[in-house]
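Excluded from the complex is one protein chain; the other protein chains are retained at their positions.
Up next, subunit A:
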Amino acid sequence: MNDKLLLGRSIETGSWVHKLDARAKITGMLLYVAVILLSRSWMAMALLALFSIAVMISTRIPLKYFLKAAKPLRYLMLFIFIVQLLSVKEGSVWLSIGSLSLHDGGLRLGSFAVIRMLFLITFTALLTFTTTPGKLNQGLEGILSPFKKLGLSPDRITLMLSIALRFIPTILDEAQIIMKAQASRGADLNELPLKEKGRMLVSLLVPIITSAFRRAQDLVYSMEARGFRMDAPRSQYHRLRWGAADTVFVIMFVVMGVAVSLV
């Protein structure tokens, strides 16, 4: 029961974005990164914000969930802002205290960095919010399939990724159960002094790692028991289908890229 963890959780609302082909969404996200990097003026930033928020609203997922996804990185963003502000010595000085002087350029670049990061995280959260992990994997497999010729095995990579993602919440739940068991026996993290807290957290590592290994072993057996073989040809339950909406979705990002680099 982790209400704080939004990573890798899909939120079903049945919007048009949900119905898109996962490959289109992944391509869109990659293009979005390019769009972010191409935005170099206040005008472009405004356009980027308008576009991003419009797409987010169209998923019918409350905006606060996107914001929550970025919340863990708020201090990093603040840090980047401050570093930019202090280190960039361009443009006119708007504040100087002793040897310290703050320049226009620093303010501008600092704000840009924060805006870029904010949109990068909130918008790419859209991918996991609107796509179930299974479909996401299929999409990734589809995108990576050209690498087969280079001797890489996309199924292997996506299998690894999907198992890793699938078990993050499970392992967190397990940690929580052990913490509950410890609390029940008189070692409540919330009531312990700081030093003890650290010791308790370390003591969590051993049982969690051993149980992760045990779980992995069981998973291998249960997959093999059901006839799974690596690299064997497999049919798929859901087929990926590329439709007109997917093309439109991808083109939207290309247009945005052109637009932000022009303004």
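In the analysis below, contacts are C-beta pairs under 8 Å (C-beta built on N, C-alpha and C of every residue); 3 or more make two chains touch, one makes a residue touch a chain; residues count from 1.
What we mean here is this: contacts and distances are computed from a predicted model.
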{"item": "Missing subunit (named according to UniProt) among the choices \"Sarcosine oxidase subunit alpha\", \"ATP-binding cassette domain-containing protein\", \"SRPBCC family protein\" or \"Putative aldouronate transport system permease protein\"", "value": "\"ATP-binding cassette domain-containing protein\""}
{"item": "Selected residue (touches chain absent from view) among A:90, A:104 or A:191", "value": "A:191"}
{"item": "Touching the absent chain when the full complex is considered, from A:37, A:177, A:216 or A:258", "value": "A:177"}
{"item": "On subunit A, residues whose C-beta touches the chain left out of the figure", "value": "1-3, 11, 65, 174, 177-178, 180-188, 191, 203-204, 206-207, 210-211, 214"}
